[in-house]
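Quick one: this structure, given as C-alpha cells, is what I'll be asking you about.
Note that one protein chain of the assembly has been removed; the remaining protein chains are unaltered in position.
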Amino acid sequence: MKKRLALFALGAAMMVGMGTTVYAEEEYTIALIPQQVGIPYFETSNVWGTKAGEDLGCEVIYTGPTSGDAAAQANIVQDMITKGVDCIAISPLDASAIEPVLKQAKEEGIKVITWDSDVTDTSLREAYVNCCSEKVLGEHLMQRFAEYMGEEGEYAIITSVLTAQNCSAWAKYATEYQEANYPNMTRVAYEPCDDDQSKAYAITQNLMTAYPELKGVLGVTTPAPPAAAQAVGEAGKNGEIVVTGVVEASAAKSYLEDGSMQEANIWHPGKLGYLAVYTAKTLLDGGEITDGMDVPEVGVVEVKDDQIIMTELLDITTENVDDFDF
Amino acid sequence: MEKLRKRFTLHEMVLAGAFLLIFLIGACSNENFLSIRNILSLFQQMSEMGIMAMGLTIVIITGGMDLSAGTTMGLCAVTSGLCLTKGLGVVPSLIISLGVAVLCGAMNAVLVAIIRIPPMIATLGTQMFFLGAALVLSKGNSISGIPESFYFLGQAKIFGMPLQMLLLFGLAIFLMIMLRNTVTGQHIYAIGNNMKAALFSGIRTKHVLFYSYIMCSVMCCIAGNIQVSRVATARADMGSAFLMTCISAVVLGGTSINGGNGGIVGTVVGIMIFAMIGNIMNLVGISSFWQQLATGSILVLVVVFNRMIEMQKYKVKSRKV
Partner (left out) sequence: MKKILEKRETGVFLILLLLCFGLSLYSPSFLSYTNIKNVLVNSVPVGIMAAGMTIVLITAGIDVSVASQMMFSATWLAIFSQNSPIANPVTVLILALVLGAITGAINGFLIAAFSIPPIIITLGTASIYRGIILVYTNGRWIMNIPKWFTALGKTYYNIPLPIIYALIIFMITAWILKHTYFGRSVYAVGGNENAARYVGVNIKKTIFLTYFYSGLLCGFAGFVLDAILGNCQPSGSNGWEMNAIAAAVIGGTNILGGSGSVIGTVIGVAMMGVIENGLVVAHIPTYWQKLVYGLIIIATVTFDVLRRNYADSKKQMIEIDQEA
C-alpha cells in the first residue's frame, strides 16, 4: 500500500512537472552558437550578443561545442530545436555537416541565420551576417601582407580547421590574389592549427626550420598570428619574417609593440555578434535589414542579396592598437 | 526489498538508482525533457556512443582493452565517405567499410593474441595508426557531398522511431544473446576470468580473442556509418571524443576492468545516464563544460561508493595496511 502511494505521488509529481509551462513574456529566444566556446574572438561576440539581447528585449542563449567537433555542434542545435528557441544564429564548424539539423530546424518553423561562417546550402538560412565579403577580406589580407613582404618571397598560411568555411575561403581568395598580382611570392605551406595556439606556435617553428628562406606567415584564424609572432620573436627574427593576419587588438598588442607582428586585419567581433542578434530579432519581428541601414552600436551595414555585411574592416598597427576595446 | 537483493547485484541497484535520479532531475528541470521529441532525439544522439560502448564491453570482458575504438570509427567513416563520394553505391561502400573494420580488429587481435602485447599499449599504438590512416586518406579534410541515398541510416524513422535507435536495441539483444547463450560468449567470460585456466581447459583463446576484437571494430564501424549518415559528412576525427565516455560507461555499467563479468545491459544504462546528463544540460542552458565535470564525478562517485559498500560487506580489508 505504501509502495503504491509512493509510486502514485511520483507519477503525479512528474505530471505536474510536465504540465507546468513557464509563462514568460512574449520575448524571443535566440540561440547564438559559435564554432567553439572559449576562444577569445567568440567570447567577445558572446558579450556583445548578450548585450544586444538586453537592449532588444530577447533572451540570448550562448552555447557551443567545447572542441572543434562538428557532430557535437549538430547535437547542440538539435537540443536547441527541442528546447523550442525562436531563432538559431550559428557559425558552423563544418559547412555541410550542419545541414541536416538545420533542415530539421526549418521544418519546425525556427528561423535560421548564419554569422561569421556560412553553410553550403544557402536555402537553409535566411541571412548570412558577415564582416565583409569573403573575397574582399581575402584580397585585403593579401594586399596588406604583400606590402610588408615587399611583394616577394616565400610565405605560409595558417588556418583553423581545414573544414572551416570562412577561413578556407579567405585563404583561397588571398592566395588567388597573390598568384594574380604578386608573381614573385610563393606559398610554401598551408597548415591547419585547429584553433589551438600551441599548435600554431609549433607549426611556425617547424616552418622556419623547414623553409629557411621563409619570409612571412599569414594567419587567417585568430589564434595563429600571436602564436606565429611569438615563435618569430623567440627566433630573433622580428621584422625579418613578416607576420600579419586576423587577430584581436588585445591579443596582438604586445606583439605589435615589439615588432614581431606587423599588422592585424580584423573587424570587431563584438559588433558582429550584436549584429547577428539584431538581425535575428528584426527577422522575427517580420522586418528586414536594408542596404545602408544604420544599426545601433554597429554602424552602417551593406546588404547584398541575403548577405548582411558590416562595413568596418580595421587595420591595426602599433599606432592605433590602443583605440580598440577588444 | 529482500527479493530485490536476491535478484540484483549491489552494483545493478546503485546503477538503477543513479539512472532514476538523473531521470527525475531531467523531468523536473525542463518541460521538454519528457517530450517524445526529446526522448527520440536523445536516443538518436546516443546510438553511436551506445553501439561503440557495446563493442568495447565485449573486449573488456575478455580482460582486454581497445583504445583504438574511437579512431577505428573515424577510419571506417572516412572509408565510407570516400567510397560514397566516388560513386560506389550504398551497399558496396558499407561492405568495404566493414572490411576495413575487420582488418582493424584483426590487427588488434594479432598484436594482443599472437604477439601477446598488453592490450592497453597495443591499442594505443593502433589508435594513432588508424587515426593517421584516416587523416592520410582524407588529407585532413572533411568529406562532404554524401549522396542522399545514404541518409536513411542516420536520419530515417521507422514507425516514428529513429532507425539508429532500433539498430541499437537490435544489436544489444543480439550481443546479449551471444554473450549469455552461446559457447563463444561463455568462452569470452572464461578468458576474462582466468586466461591460463581457459587455455588449459581447451578453449581456443586466440580464436575467441580474434572474435572479440573484430566484433568491437565492427560495432565501431556501424557507429561510424551512422554518424556519417546523420551529419552527411565524414571526418577522420569522428569518434575520438567518445572513447573515454564509452569506457566510463562500460565501467559504470558494472563490467569489471579486469574482465570476467559484466554485460550489455549495464553498458547501455551507463550510456543513457551520460547522454541524459548532456541532454539536460543543453535543455536547461548549463554550459557544456559542466558535462565533463559531471561525467567524471559520477564515474568516481559510483565506483567508490560501490567499493565502500563491498568492503563493508566483507569486513575484510583486501590489502594489509
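Order as written gives the chain letters A and B; numbering starts at 1 within each chain.
Note that a residue touches a chain if its C-beta (ideal position, glycine included) is under 8 Å from a C-beta of that chain, and two chains touch if they have at least 3 such contacts.
In this text the structure is predicted, and so the values were computed from the model without any measurement.
Engineer: Among the chains you can see, which ones touch the chain that has been omitted?
Structural biologist: A, B
Engineer: With the full complex in mind, choose from B:S41, B:T62, B:S93 or B:T126 the residue touching the hidden chain.
Structural biologist: Considering all chains, including the one not shown, the answer is B:T126.
Engineer: For the full complex, which residue in B:L166, B:V284 or B:V303 touches the chain that was left out?
Structural biologist: Touches the omitted chain: B:V303.
Engineer: By the contact definition given up top, give the residues of chain B that touch the hidden chain.
Structural biologist: 111, 115-118, 120-122, 124-133, 135-136, 139-140, 244, 247-248, 251, 257-258, 287, 289-297, 299-300, 303-304, 307-308, 311, 318-321
Engineer: Touching the absent chain: which residues on chain A qualify?
Structural biologist: 37-40, 43, 66-67, 191, 196-198, 201-203, 205-210, 212, 230, 235, 250-251, 254
Criterion: only the chains that are shown with their structure count from here on.
Engineer: Between chain A and chain B, tell me the centre distance in angstrom, where each centre is the average of that chain's C-alpha atoms.
Structural biologist: The separation of the two C-alpha centroids amounts to 34 Å.
Engineer: Along chain B, where are the residues that touch chain A in the complex?
Structural biologist: Checking each residue of chain B against chain A gives 24, 27-28, 30-32, 34-35, 37-38, 41, 44-45, 140-142, 144-145, 151, 154-155, 227, 230-233, 235, 237-238, 241, 278-279, 282-283, 285, 287-289, 292.
Engineer: In the complex of these two chains, what residues of chain A are touching chain B?
Structural biologist: Chain A reaches chain B through residues 13-14, 17-22, 37, 61, 63-67, 69-72, 74-76, 78-84, 94-101, 120, 162-163, 192.
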